[in-house]
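Every protein chain but one is kept in place in this view of the complex.
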Amino acid sequence: MNLIILLAIAFGGALITYFLGKISQKIRDIFAVFISLALAVIAACFYNVSSREIYYTGFLDFPFVLRVNTFSWFFAVTIAVIGLFSIIFSLNYIRKRGNTDFYYSMMLLVIASMIGIVLSGDLVSFYIFWEIMSWSTFLLISYNRGPAISAGMKYIIMSVTGSVVMLVGIVSLYLHYDTLVYTELSGLLNNASSGYILFIIILFFIAFGVKNAIWPLHVWLPPAHSEAPSPFSSVLSGILIKIGTYGIILLIFVIIQINVFLNLGEGILSVRYIISIIGVITILIPTFIALLQDDAKRLLAWSTIAQAGYIILGIAYGTSESVAGGMFHFFNHAIFKSLLFMVVGAVEYRTNGVRDLNSLGGLIKKMPVTFIGGLIGICGLIGVPLTNGFVSKWLIYKTLILNNSPFLAFAALLGTWGTILYSYKLIHNMFLGQLPEKYEKIKKAPFSMQLPIVILSLAIIFFGIIPGLPLHVINSIESGFGMEPLTINIWGIASDTGTINMLNIFTAVLVIGIMVWLIFKVSKKSTVIGQYDNYAAGTTVPKDKYNYSVNFYDPLCRMISPYLKDFIDDFYMSLARSIKNTGNGIRRIYTGDVGHYVIYIILFLALLIFIQINWELW
Amino acid sequence: MVNPVLLIVIPLGLAFVVPFFGFISKKIEKFIPFVALFFNLIVSLRLFPRVLEQPVHVSIGGFVPPFGINLVAGPIGILFTVLIALVGFLVSIYAFDYIKEKDQEKYHILYLLLLTGATGVVLTGDIFNLFVFFEILCISSYSLVAYFGDKTSIESAVKYLIQGALGSCLILMGIGLLYGQFGTLNMADLAGNIKSVHSVSIFVPLVLFITGFGVEAAIFPLNAWLPDAHSSAPSSISAVLSGIAIEVGLYAMIRVVFTLFGASSILTFLMLLGVITLLIGELCAFCQENIKRMLAYSSIGQIGLMLFALSIASSYGITGGLFQLVSHTLGKSLLFLAAGYMIYRSGSMNISSFEGMGKRMPYTALAFTIGAFSIVGLPPFIGFPGKLMIVKAALFEQEMLYTVLIFFILLATVIEGAYYFRVVQALYFKEEKNTQNQKREIAPLSILIPIFILTGFIVVIGIYPKLITDVLVSSASELLNRADYIKSVMP
Partner (left out) sequence: MVMNTILEIIIIILLAAIIGLFFLGLSRKIMARIHWRYGPPIAQPVIDIIKLFNQTSMSHGKLFNFGIIFSLSGSVVVLLFLPLGEMCPLSSSGGLLVILYCMLIAPLGLALSGGEAANPITSIGISRKFLLAFGYELPLLLILLTVMTHFNTISIVDIVNMQLQTGWSFQHLPLLLSGIAYILILPAILDLRPFELIQAPQEISSGPMIEYGGKFLALATIQHAFNVFISLSLFTNLFLGGAENPGYFFLKMLIVFIILLFVNAVTPRFRIEQAIKFLWRWPALLAFAGLIIVSVTG
């Protein structure tokens, strides 16, 4: 199988989908699912393949290279699979909306360009796919209209800013080393001055940081994630922002190489440390802000930023365990965050667009499968043992503690405890507590929504018990980067400095759980009663009036909210306003009076001659 | 053997016979520009391969230079000729249905004259001849701006006329000064004699030329006519003005600076001027609510960018600048054409009147979107290679100044993105308030064909820039190798 064919299917599929939609909606739906399934299958076929091909030379003098190795395979498969599930989820979600042809083809285009990014083997084609991804994402974010328009605007402005800065970096690399193909570029920076490497790192980091929503470049993410259509939010949060992670890994481990990176700067001022600290800030502030949110999707959006912080922390810290943790967390986050967005999307779909956590409740009785998906999703997000999120976070904490960076570890751990609070609030306010009467008639989510939810939930548990599978892949990626691989086995990690064995934990939980269940079972049966049949000190619980899920963490929120103004966002907005004001000021130059214009011309001429006569500049 | 003279003679001749055709039938008049420019397109494309091997020289009336007027069809000349013919040809198709009111006859005559003038400017090798063609271009554009004949268009045409006339005066003075000193008007001959621009007697003509051509090229602070003129002209003319006229002004300026004077010392100044023009243009465009004024200011910005790139005066820089020029010509013409028809349908130039156009006029809106993305420099459209080449050229110099300037330029690109994306969102993602007009109204074929062809070029060259880079590289060497130019004209 050929890489070009994969890309051709991806991009061609996106185009054809649009025109098929003009013929029949049904055929288009089937075709879109088929294309994304094909992408996932073909991408998976490249496992353990390592190949490289020049596929196009017509672009200025840059050869376009496609390459696949374990590193890009890992990302490509994740992208394709999450993309497939989002497309399946969209089938019902988007059916009654307008412009569905546009939606599907853009969705496929985003996925195609992401696959293009991870498969490209040189920086120019990387950049081209990157930009295609940026603008197609912009169009999709704006799809919901209303507030989505300003969200899309914010996104594209930040994204374009990032990518033009990256362009400078790419061109600078080209001019220094005369090539942009990774394989030729890697190692060349060994001899570069550290100032130059720093320059390159900063340029690329701005671009990748915007996409990855690293604090303080995160401000586009909360509105974009919450206003986009929910299946696309899963793509955005699950994989799209991780393309930034991919870029960072590419930069640090392929282009610059790890040994050079680790030696940049000394001690607390070293580059790895500074980026780690940025990662930690990215964990902490958004976690607390997430606590204050009442909009389910906005809560998840802030949570996404925070989780991206773990990934950055892991990768930037640069030990082989932390990098493995970071990459594994990328994988896990793709699974559980897209799952959670789907769960919220399913609820939103059934309640006609309600995402306000204060007005939902009790839906567990109506949408049990969705609830289980949500429960497993938050368990993964928190990192409860036996879910995949646990192992990745464990790796990061462990290496931070053992390498004497307890403060970084503390911040990361504290972030997890914040995560517990907001993610429980999410699940409690949507599914638990009283079911309001207006939702009495809600049906369970349709099959096309339940299927991805169930599969992704199972994946969370599966990779939580068998972390060895992804870790094996990550291990071979790391040895490709020239790092020491971890000592893993299929059930966990077995090193001298700390081991985990998920099988033992799983067995223990299972056996003990069964024993407790048996005790529960043999003791007297209990009768099932309804939600209003509650203890209320002799009175009855009033219907629909008494939903404590409103302002769930009010005491804490009152304490912390004064400190959590998003001043970064304010800063950007005032920057935008001042640019606009400057523009309005400058516009005054063009007064509309032709007399002034003539004077400009004469003055310009006179000034030039005056300068020359006096100083002979030219 | 195709003679480059035909490129000027045929449209010029046809322009004057338009009224005669008018006697036969008013209906054929509009096909005359179409025929003339189609001819030009074919001829210039036929010339293309030959010119790339060696520049074609034609001496009018058999007088060899420096005694007679000569035409020099070098790579850069032929590049412009093809562009002018192509855009002119497409716009003439667009005009079939677009120009329906007022005096069509005059429109077609002036339109042909405008393009003849432009072709003449880029092909001639004689400075006075250049001035004459330049005047033809300018005067016909003054009158075309006033085509609608209402108060605003007359006012902007007069403003344009005043500033343009002043510019022309300055050029003429410059020519006079040079003629007085060297006794020749042939550019190659002059170039051979000018050694340095340090003496005031040489410097003054240079500055006069820069200012004079700068008015037409819309360099800050000489560009005040442009937003008015471009926004009140008919959209087909705005497309030509923005896509061709100002580029020809820029060509004249660059030709004078590079070939005639070889004034490398002033290039840094021009470069700064370019960046200032870019920033001011983009900032002003950012605040516009009127779509055509926005596009016009954006043209100012783009001209600034080209001037910057050309003033780097390296092979990379000129190639990049010319690439940007081509991309701007195609992109901006497309934008004006697409916007023009949407304005025609909505009856207002306000951006908010475009809301919901994505549904009403899907193809036009799509073309506008692609044009906008291309101007902003997003791949896979033609704007991206241009941006890439300019960044490359600037960084290649490895000087702090260039690196700082490139950041300013990129900042300007972001601002540019901001206002273009706003329009794109208005097209697709804002519902029209007036729900009665929700039905689809696909534009007539004569409107769609030029739009589609331009879109096609934008995508194809964006994916395969090699299509034009060869000619750009040889154009760059023509501009840079002054001695070769002189030698080839006067062996």
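As written, the chain order gives the labels A and B, with residue 1 at the start of each chain.
Everything that follows uses one rule, which is that contacts are C-beta pairs under 8 Å (C-beta built on N, C-alpha and C of every residue); 3 or more make two chains touch, one makes a residue touch a chain.
Just so you know, these numbers come straight off a predicted model, no measurement behind them.
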Give the labels of the shown chains that the missing chain contacts, considering the complete complex.
A
Of A:Gly146, A:Pro406 or A:Gly482, which sits in contact with the chain we cannot see?
A:Pro406
Consider the whole complex, including the chain that is not shown, and state which of A:Tyr18, A:Phe102, A:Phe199 or A:Tyr424 touches that chain.
A:Tyr424
Taking the full complex into account, find the residue in A:Leu375, A:Ile453 or A:Ile601 that is in contact with the omitted chain.
A:Leu375
Given the full complex, what residues of chain A touch the hidden partner chain?
362, 364-365, 371, 375, 379, 382-385, 390, 394, 397-398, 401-402, 404, 406-407, 409-410, 413-414, 417-418, 420-421, 424, 428, 431-435, 492, 497-501, 504-505, 508-509, 512-513, 515-517, 519-520, 523-524, 526-529, 531, 533-537, 541, 546-549, 552-553, 555-556, 558-559
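Following the convention adopted for this analysis, only the chains that are shown with their structure count from here on.
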Within the complex, which stretch of chain B touches chain A?
158-159, 162-163, 166-167, 170, 197-198, 200, 203-204, 207-208, 210-211, 214-215, 221-222, 224-225, 227, 263, 265-266, 269, 280, 283-287, 373, 376-380, 384-385, 387-389, 391-392, 395-396, 398, 403, 406-407, 410, 413-415, 417-418, 421-422, 424-425, 428-431, 463-466, 469
State the interface residues of chain A toward chain B in the complex, per the touch definition above.
58-60, 124, 127-128, 131-132, 134-135, 138-139, 142-143, 145, 148-149, 152-153, 156-157, 160-161, 164-165, 167-168, 171-172, 174-175, 579-580, 582-584, 586-587, 589-590, 594, 596-598, 600-605, 608-609, 612-613, 616-618
